[in-house]
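For this depiction, one protein chain was excluded, whereas all remaining protein chains were kept in their positions.
We call the chains A, B and C, going by the order they appear; numbering starts again at 1 in every chain.
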Amino acid sequence: MSSTPSEHQFQARIDADQRIEPKDWMPEDYRKTLIRQMSQHAHSEIVGMLPEGNWITRAPTLKRKSILLAKVQDEAGHGLYLYSAAETLGASRDDLLADLHAGKAKYSSIFNYPTLSWADIGAIGWLVDGAAILNQVPLCRTSYGPYARAMVRVCKEESFHQRQGFEIMQTLCNGSAEQKAMAQDALNRWWWPTLMMFGPRDDESAHTARSMQWRIKRFTNDELRQKFVDMMVPQAEFLGLTIPDEALRWNEATRHYDFGEVDWDEFWNVVQGRGPCNRERLDARVQAHEAGAWVREAALAHAAKRKARQTPTEQMV
Amino acid sequence: MSSTPSEHQFQARIDADQRIEPKDWMPEDYRKTLIRQMSQHAHSEIVGMLPEGNWITRAPTLKRKSILLAKVQDEAGHGLYLYSAAETLGASRDDLLADLHAGKAKYSSIFNYPTLSWADIGAIGWLVDGAAILNQVPLCRTSYGPYARAMVRVCKEESFHQRQGFEIMQTLCNGSAEQKAMAQDALNRWWWPTLMMFGPRDDESAHTARSMQWRIKRFTNDELRQKFVDMMVPQAEFLGLTIPDEALRWNEATRHYDFGEVDWDEFWNVVQGRGPCNRERLDARVQAHEAGAWVREAALAHAAKRKARQTPTEQMV
Amino acid sequence: MPTTIDIPPTQTRLLPYVLQLADTSLMLAHRLSEWCGHGPALEQDIALTNIALDLLGEARHYFQYAAALEGKGRTEDDLAYLRTATEYRNPLLVEQPNGDFAVTVVRQFLFDTFHYHFLQQLQHCADPTLAAIAEKSGKEAAYHLRWSSEWVIRLGDGTDESHRRIARALDLLWPYADELTTPTALERQLHHEGRIPDVQALRPALRAHHERVLTEATLPLPQEVWPQQGGKEGRHSEHLGYILAELQYLQRTYPGLTW
Partner (left out) sequence: MPTTIDIPPTQTRLLPYVLQLADTSLMLAHRLSEWCGHGPALEQDIALTNIALDLLGEARHYFQYAAALEGKGRTEDDLAYLRTATEYRNPLLVEQPNGDFAVTVVRQFLFDTFHYHFLQQLQHCADPTLAAIAEKSGKEAAYHLRWSSEWVIRLGDGTDESHRRIARALDLLWPYADELTTPTALERQLHHEGRIPDVQALRPALRAHHERVLTEATLPLPQEVWPQQGGKEGRHSEHLGYILAELQYLQRTYPGLTW
């Protein structure tokens, strides 16, 4: 496919690792892909508040309650950054939310799993944030400026979250037999869904090639998944936990861990809306949005009233 | 005030302890008074389901859960009997409920107090049902037939409830120090409100004289209150609990217990809607009624559809 | 997911299975009891509480039997109140929230259709205690099934609003129906030993009843969906934790006391 001079120039800038900013020319597909990816990322942050938010009222100590509350608040903040970044490309937050609430937009399907114990909070910080970091660190060098800068802020906070999650797991593994069993049970339930966070296998992944060409994506799904496993195995050993994968073993030749096959049936079912909590997550977001409509309307109405009361001079400020 | 021949005959029947039945002539005031009293009684049963219902999900054993669920169900049944009895006088349940939900109808204000511990469930059975029984047993011989018969059924179940409440208190008083303290705390909070169940002092009670003449009421407020105190003091002593009344003492001359003055400010405030739970109780009933409107409409619509589908012959059955 | 290794016949304990039956009836009774004082009318308040009381009674029989089977001197309350979420073995359906009355009716309908047919079979099982519980509870389940089936019809063929609500309820809860008739490894093993019915074999009868009732209710039979499972194996929804926080509060706060 031949490219126009603009496209050619655009690709050259990408290849030179230059940043693309909001006012720069960009192919329409690039804009669309970025809006889709950034909004999915934003939606993920927002929906991701729910499984963890589920344990705030039951956090077992004041310190943990505080940390968890701050973590979930950070996620709200990440959502804000990312919606704002998407808006630099001409998207509107309202439209993006409307798509989410209508079930038309995706979000990371890891959040469609239930948090069933306090250990899940540790597992999410340790595994899910761990996986998210692997996805996001490369994005700190992604081609689109606002996205890269948002990612820098997100990654800083997320590595803090991951350490806290690991610390929860560590405390449980050093605790009573019941606490250790709780930690192992959480790992058993979150391990495979976390591996699914890296998406389908490379040979089944539609967007990858072009996203990599545009430096929206810097590593393939399988590359990241492998990196994640390699990182996690020693950490699990350190904790004294067993990763629920009988096929897991060190491969001396490749210097990586071989691991079992993801249950792709489960993957596609969850992605397509049939996971354990898909409906609950979406309903919670829709409910919050609808229940809050009168609040948002009131804020607008009040702001308009205020403006109308200003003198013409004041209004010009 | 001179009475008509009908009124004279009516009073004669009352005086002879004859039952008045739905089809009998009765003064309009008698009908109105009965509707008011029976509906208040019915409302009390229904609203009374709420403070006790508040502890069903937290009942500490399967047996207690079972007993409490059955008790609250009995109260619903009592409400049904009493609304039905009121309907024999031409009232409609819907109108009576509308008055309740609009805040125009009264119900026993004891139910405007919160249940704060499991011991409250014992205290309610022991004290509140005990007081209710004192009010209700005489009503088994009240002049209006349907009311009297409803009262017979209610009293039978209520004495069972009272024994269960006492048994809860007994178990707590024979339990740990914390359980005993829980029981004493419940008594401290429920004692005076229970005494308020008997209504204002006789010299401040508007309806009493005529209700007694019509044998709708057979003992005065103060008579019943005194009877209740006399009954409860030995029971509290048996339990090892202290009634929260410093003025309580046996009067050898009168052969009754002298007791302190009810806080009539609190009494009138609660009766007039300013008790701890008035709003919550009414809101719960209104909410249930409104949330259930579509169900009741559907039941009617379905019944009508069913009837319309019957053949003319079937419809005549 | 690691699969459960088959347990040799001589070692399959009935205890976890009896707990599964107990938890199932307990959780549904608990959910129903939340309606007390909040029903659409007194008559339904009373009906829901009747069903709750029946199921609670059934649960108590199972718990008492389980305590005996366990043989450690524990009571029905120790078992009902002192386990943690992963140790409860009720299917996901019965822990779902009450929602509106239509959701409650559909949850009941799906459960009753299974429960009635299941108890009809359990009455013939070799274990005399289970057979006796099944016989008694089976009579109650027949009434429950009639009640919930009538209400599905009443709401499905009532008003537009009731039809919409119950269609939504069916859509919401249908993914939880399958678990009732999907045997776990334990259930397969116990059936293989001839000790409990084959729940999967109940499917044709259940389907026939569903179809008959839903047709009369003018409701479409829901399409095949990816079934939600795991409750019978201790993998619950987020709802159970909150149920247990209330249910267990007094026993946890004041351990070892008499109430």
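Criterion: a contact is a pair of C-beta atoms (placed from the backbone, for glycine too) under 8 Å apart; a residue touches a chain by one contact, two chains touch by 3 or more.
The shown structure was predicted, so the numbers you read here are calculated from the model rather than taken from an experiment.
A.B. asks: By the document's own contact criterion, which visible chains does the hidden chain reach in the full complex?
C.D. replies: Looking at the entire complex, the absent chain's contacts are A, B, C.
A.B. asks: Write down which of C:E70, C:D100, C:E135 or C:E246 is the residue touching the left-out chain.
C.D. replies: C:E246
A.B. asks: Which of A:P22, A:P60 or A:G240 sits in contact with the chain that's absent?
C.D. replies: Missing-chain contact among the listed residues: A:P60.
A.B. asks: Please output the residues of chain B touching the missing chain, sorted low to high.
C.D. replies: Where chain B meets the chain not shown: residues 51, 54, 58, 114-117, 178, 185, 188-189, 192, 244, 246, 263, 269, 274, 276-277, 279-280.
A.B. asks: Determine and list the chain C residues touching the chain excluded from the picture.
C.D. replies: These residues of chain C touch the chain that is not shown: 84, 241-242, 244-246, 248-249, 252-253.
A.B. asks: So which bits of chain A touch the chain we can't see?
C.D. replies: 46, 49-50, 53, 56-66, 69-70, 72-73, 76-77, 79-80, 83, 118, 168, 171-172, 174-176, 178-179, 284, 287-288, 291-299, 301-302, 305
Operating definition for what follows: only the chains that are shown with their structure count from here on.
A.B. asks: Could you work out how far the Cα centre of chain A sits from that of chain B, in whole Å?
C.D. replies: Once rounded, the distance between the two centres reads 57 Å.
A.B. asks: Could you work out how far the Cα centre of chain A sits from that of chain C, in whole Å?
C.D. replies: 37
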